[in-house]
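All protein chains but one are shown at their positions in the complex.
Going in written order, the chains are labelled A and B, and every chain counts its residues from 1.
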Amino acid sequence: MLLSEDKEVQDAEPVSEDEVDELLVEEVSIDGMCGVY
Amino acid sequence: MSVTDERVEAPAPDFDPDRAWRVHPQVALRDESFGALAYHYGTRRLLFLKSRPLVDLVSALDRFESATAAIEALIPENEQAQYTRALARLAKSEVIDAR
Partner (left out) sequence: MPADGMPLRERFTQGLDAPICLTWELTYACNLACVHCLSSSGRRDPMELTPAEACHIVDELADMKVFYVNIGGGEPMLRPDFFDLVGYAVDKKVGVKFSTNGTRLTAERARRLAGMDYVDVQVSIDGALASTNDSVRGEGSFAAARTAMDNLAAANFGQFKISVVVTRENVTQLDQFSAIAESYGAQLRLTRFRPSGRGVETWDRLHPTAEQQRMLYHWLLERPDVLTGDSFFHLSALGAPLDGLNLCGAGRVVCLIDPIGDVYACPFVIDKEFLAGNVRGDGGFAAVWRQSDLFRSLREPQSAGACASCGSYDACQGGCMAAKFFTGLPLDGPDPECVFGHGEDALAARDAAAHPGAAVGHSKVDRHGTPIPVPTPVRFRTGALA
């Protein structure tokens, strides 16, 4: 299993692979921007 | 109602790049200057695809017999591992699914 798929790794402090991953993909809740009811 | 109960998510299957993939039918891609927004209407998840090559790769997946083939055709060799991981991340969030 790739490190990037391991949920525990995802939730832990970023290791270098996750930091590199954040270069390409970032997730935000649709409720994650301020100025909404 | 179609909202997934996010507290009871099934464990994500391993991403198999040798399978055939496509943009999930409930996902909309919206081009932006930085790449694209991806929104999953079913899960309400919003993701940012932060490079144009990633957006092109994702959009092209359904034209290749495997993700590996798409990556090899479209991504420079020294970035292929990184883009494979990016696709795995997108698969985990159901932005792409196996076809």
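Assume a contact is a pair of C-beta atoms (placed from the backbone, for glycine too) under 8 Å apart; a residue touches a chain by one contact, two chains touch by 3 or more.
Every value quoted in this text rests on a predicted model; they were computed, and no experiment measured them.
Taking the whole complex into account, chain B touches the unshown chain at residues 1-3, 5-7, 28, 30, 32-35, 37, 39, 41, 44, 46, 48, 50-53.
Within the entire complex, the positions of chain A that touch the omitted partner chain are 23, 26, 28-37.
By our rule, only the chains that are shown with their structure count from here on.
Contact residues of chain B toward chain A in the complex are 12, 14-15, 39, 44-51, 54, 82-86, 88-90, 92-93.
On the chain A side of its complex with chain B, the touching residues are 1-2, 4-5, 7, 17, 20-21, 23-30, 32.
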